[in-house]
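Every protein chain of the complex appears in place save one, which is left out.
Up next is chain A:
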Amino acid sequence: MTTLTEATGEAAARETPARRRRRVDRLPYLLLLPCLAIIGVLLLWPLGQVVMMSFYKLDSVRQLRGDREWPWVGLANYAQILGDPFFRTVLRNTVLFAVANVVLTMILGTLVGLLLNRLGKKMATFVASCVMLAWATPALTGTIVWKWIFDDTSGLVTWLFNKLPDGLSTALFGRSDWTGYGWFNDPLLFFGILTLVVVWHSFPFIAVSVLAGLKSVPSELQEAARVDGAGPWRVFWSVTFPMLRPVFGILVVLSTIWDFKVFTQQFVLAGGTQDRSTFMLSIYSYAEAFSPPPKYGLGSAIAVILTLILLVVTGVYVRMVLRQEDES
């Protein structure tokens, strides 16, 4: 049957055949047991719990500790959220942000991947190392640095805008003195900077994956197309892209999942959960549940909605991976 079964033939010879078979069959399950227990208790059980909690009115920690009863409210939490115009704003923010970030990350990542493939060896190593640095930087500190770059008094961007000729600056933006300008106050500008931070963090993964994909397919086809007079645009869409379609598929799905639930960057950039105008689903759920007054039931309902959206995306992803495991 399997190696270890055969391998232990000698030891097993001391046992009766029936006992041996039972032991052999049980061993893999025994090895899986701790892992399954942890996944079950720490991931699947809470996933069920969050659905259950979304049907209750839970407004105090005492209820969570079990000191007070849980009033069942059915779908009232969902009705309250879906009827709230603010929820629609949050949903719109989340979807627009995710789409914009996935598109920008994919474009920049792919371009950098293609570029790395064309550069000379030394240059490629240098650029790849720098790109890797952005990837390795934790979301927390990466965001803090960008916040410093956009600081309203000594930040680099404020200094750059102050450097613009006063006339030009006034004509373009209606102001020449940028000291004290709150870069994070206008929601649109906030989302712009958040996009910059998230794209900066996530394009390296796309670039490196695209590069790995390019290295694994023969480059003769692209060269042949180039010799036949196809421009870079044509070569990419007619030759490179079709070959790497599976890679792109997975990258788009993974990026979508990641960008839908951005939390740390937003939390740090906004300095907490006070600024409701820039809420997206994950931070909205968190703020409803944990900002006083706590509303755990309502927060759970929002978390369930977020999960359902991601479930659809995940379904697509798992089907892709399984199809490719079958093929290879």
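FYI, contacts are C-beta pairs under 8 Å (C-beta built on N, C-alpha and C of every residue); 3 or more make two chains touch, one makes a residue touch a chain; residues count from 1.
The rule is short, and it goes like this: contacts and distances are computed from a predicted model.
Looking at the choices "Protein-methionine-sulfoxide reductase catalytic subunit MsrP", "Sulfate transport system ATP-binding protein", "Carbohydrate ABC transporter membrane protein 2, CUT1 family" or "Cytochrome c oxidase subunit 1", the name in the UniProt record of the chain not drawn here is "Carbohydrate ABC transporter membrane protein 2, CUT1 family". Screening A:V102, A:V239 or A:A303 against the full complex identifies A:A303 as the residue touching the chain left out.
On the side of chain A, the interface with the absent chain consists of residues 1-4, 6-11, 25, 27-29, 31-32, 34-36, 38-39, 41-47, 49-50, 53, 61, 64-66, 112, 115-116, 118-120, 123-124, 126-127, 130-142, 144-146, 148-149, 151, 153-154, 156, 159, 200, 204-205, 208-209, 212-213, 216-217, 244, 246-247, 249-251, 254, 257, 260-261, 263-264, 267-268, 271-272, 282, 285-286, 289-290, 296, 299-300, 303-304, 306-307, 310, 314, 317-318, 321-322, 324-325, 327-328, using the contact rule stated above.
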